[in-house]
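Remarks on the structure that follows.
Only one protein chain is missing from this complex, and each of the others stays in its spot.
== subunit A ==
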């Protein structure tokens, strides 16, 4: 995904001197964008019946994502979405991007979001694919939580 041409250009241009790091550390511009400018960071009131919270991952694995959705009960449309993520740049970017994806979708549409879609958008390397899977799981967990709250209510 990181073409060698780009690497050479960066390492030779003084402009990019501060980025002379191994290719491993190179992130796709979209990942950097989401990391530096994360969308929809924050929390929703988890006591509300129409708010679903998904908490996935584990601190010991180095990734924890929390995704919250606020759903319009009548239409099933996700009105608001917030996330917080503990993890590497790719994990933060995956969760930030997935908030953009689910906003405005109905929960039936949102549950169909696949990790491949996220991985493709962010050009995640194979070693970071689990970040996109975690984001997919976070959406599913949030929807599941919303549904169980609705059943109970």
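Going forward, a residue touches a chain if its C-beta (ideal position, glycine included) is under 8 Å from a C-beta of that chain, and two chains touch if they have at least 3 such contacts; residues count from 1.
As a convention for this text, contacts and distances are computed from a predicted model.
Peer 1: Assign the chain not included in the display its UniProt protein name, restricting the answer to "Cysteine desulfurase, mitochondrial", "RNA polymerase II transcription factor B subunit 2", "ubiquitinyl hydrolase 1" or "AP complex subunit sigma".
Peer 2: From the choices "Cysteine desulfurase, mitochondrial", "RNA polymerase II transcription factor B subunit 2", "ubiquitinyl hydrolase 1" or "AP complex subunit sigma", the unshown chain carries the UniProt name "Cysteine desulfurase, mitochondrial".
Peer 1: Have a look at A:33, A:80 or A:109 and name the one touching the chain we're not showing.
Peer 2: Candidates A:33, A:80 or A:109; residue touching the omitted chain: A:33.
Peer 1: Would you indicate which residue among A:56, A:101 or A:119 is in contact with the undisplayed chain?
Peer 2: From the options A:56, A:101 or A:119, the contact with the absent chain belongs to A:56.
Peer 1: Suppose we count only contacts with the excluded chain; which residues of subunit A make the list?
Peer 2: 6, 9, 14-21, 24-29, 32-33, 35-38, 41, 43, 55-66, 84-89, 91-92, 127, 130, 133-134, 137, 141
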